[in-house]
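All protein chains of the complex are present and in place, except for one that has been dropped.
To keep things simple, chains are lettered A, B and C as they appear, and every chain counts its residues starting from 1.
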Amino acid sequence: MADQASPEVRDRVTASFERQGLMRHLGARLGHIAPGRVHIVLPGRPEVTQQHGYFHAGATSAIADSAGGYAALTLFPDDADVLTVEYKINLLAPAEGEHIEAIGTVLRSGRTLTVCRLEVFGVQGQQRSLVAAGQQTLFRVPGREVTRGP
Amino acid sequence: MADQASPEVRDRVTASFERQGLMRHLGARLGHIAPGRVHIVLPGRPEVTQQHGYFHAGATSAIADSAGGYAALTLFPDDADVLTVEYKINLLAPAEGEHIEAIGTVLRSGRTLTVCRLEVFGVQGQQRSLVAAGQQTLFRVPGREVTRGP
Amino acid sequence: MADQASPEVRDRVTASFERQGLMRHLGARLGHIAPGRVHIVLPGRPEVTQQHGYFHAGATSAIADSAGGYAALTLFPDDADVLTVEYKINLLAPAEGEHIEAIGTVLRSGRTLTVCRLEVFGVQGQQRSLVAAGQQTLFRVPGREVTRGP
Partner (left out) sequence: MADQASPEVRDRVTASFERQGLMRHLGARLGHIAPGRVHIVLPGRPEVTQQHGYFHAGATSAIADSAGGYAALTLFPDDADVLTVEYKINLLAPAEGEHIEAIGTVLRSGRTLTVCRLEVFGVQGQQRSLVAAGQQTLFRVPGREVTRGP
């Protein structure tokens, strides 16, 4: 696959991401957007921690879930939308570092369901280590061409 | 099981919860604390939404994960701590309402591993509906009696 | 919900179960069939064990998966069929006993997707203990009225 999504797809993903109050509230930002693969970065700060000062599993999962959702969206027709059906995530190691980076990658894109692999890395300077890994099922909400039409 | 945890256990859960920067940042608060069952409530506001104004799956999951973690903790010796190994969650319906309420319930409490059932309800006035359901595995981090000793 | 499915539904479930070569090969049999809840029983014997003589996680999961699939099917229109999208299962304790019994229960039945809770019990005489618990997502394959039509 190409390593860069088309401008139209990137605009669509960006516009949706900016409407996610939670992502803004956490301080997350979109990283790379490729067809079938999206990165989201979350800088470390006290607002995203658990009781020991590590990134909270809920924050780690939130950006992983969004990364997978947008990875699915990059392969949809432009008027379709995406819903998370379910996901499973293993927290492999305490998540720490300057920031964490979630990568959602489409494993299978079907007409109704998409399955993504989720990975989250802790990044500290040149160090990069896998802190969470998961798998997600997404639902494609069909577009509204007909109901919009004249 | 009793429906109310002992004051010591409630203090321990509350103290840990208050150190979770993410829970405070989201605006979540502890609800009922029973032995093996903990409730967490998250009021609706723009900071916890996804692109359509519903509660973000990441916010729903974050309070579910914390509810399960504290449910496990209520059954641990008082110097032990808890880590999430993994969880799986199905988003059953768009999560909306005045607030959502997560309930974590211990299904099995072992020496090292605890398994919890996770449920999240959307609450609007008298209406209450299941919006997410999941299952979680937790790890008991042994206490530090020895290293504390003289 | 009623505790007994209609004769039509039970016939439909039974006919499908009997076409599952794996269930017959393992020696599994259908138990109770209620609307939204199906039981499957698997007697212990060397052919379904892992290396220590307990029921193999694969056998435990196989009957749990089928129990959930048929629980979903009981709520479908009579020409629809069911596919497992995914499931997650925790093996809570070594599964042993005269037989194990899987119970699949519908948590949410949607137009396209159904979510089931899965439980497996080990049964020895009067003793009954939970040995596995999980959650499953299923897909409803629409019936073929149109393509069958004249």
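By definition in this document, a contact is a pair of C-beta atoms (placed from the backbone, for glycine too) under 8 Å apart; a residue touches a chain by one contact, two chains touch by 3 or more.
All values derive from a computational prediction rather than experimental measurement.
Engineer: In the intact complex, which of the depicted chains does the undisplayed chain touch?
Structural biologist: A, B, C
Engineer: Among C:85, C:100 or C:115, which one touches the chain that has been omitted from the display?
Structural biologist: With C:85, C:100 or C:115 as choices, the missing chain is touched by C:85.
Engineer: Considering the whole complex, not just the chains shown, which residues of chain A touch the missing one?
Structural biologist: 88, 90, 92-93, 107-108, 115, 117, 130, 133-135, 137
Engineer: What chain C residues would touch the chain not displayed?
Structural biologist: Residues in contact with the chain left out: 16-17, 19-26, 45-52, 56-59, 61-63, 65-66, 83-91.
Engineer: Footprint of the hidden chain on chain B, which residues?
Structural biologist: 85-86, 88, 112-113, 115, 135, 137, 139
The rule we apply is simple: only the chains that are shown with their structure count from here on.
Engineer: Could you work out how far chain A has to rotate to sit on chain C, using CA atoms and steps of 5 degrees?
Structural biologist: It works out to 180 degrees.
Engineer: Averaged over CA atoms, how far is the centre of chain A from the centre of chain B? Could you give it in whole Å?
Structural biologist: About 23 Å, centre to centre.
Engineer: So what's the Cα centroid distance for chain A and chain C, whole Å?
Structural biologist: 33
Engineer: Return the residues of chain B touching two or more other chains; collapse runs of consecutive numbers into ranges.
Structural biologist: 88, 90
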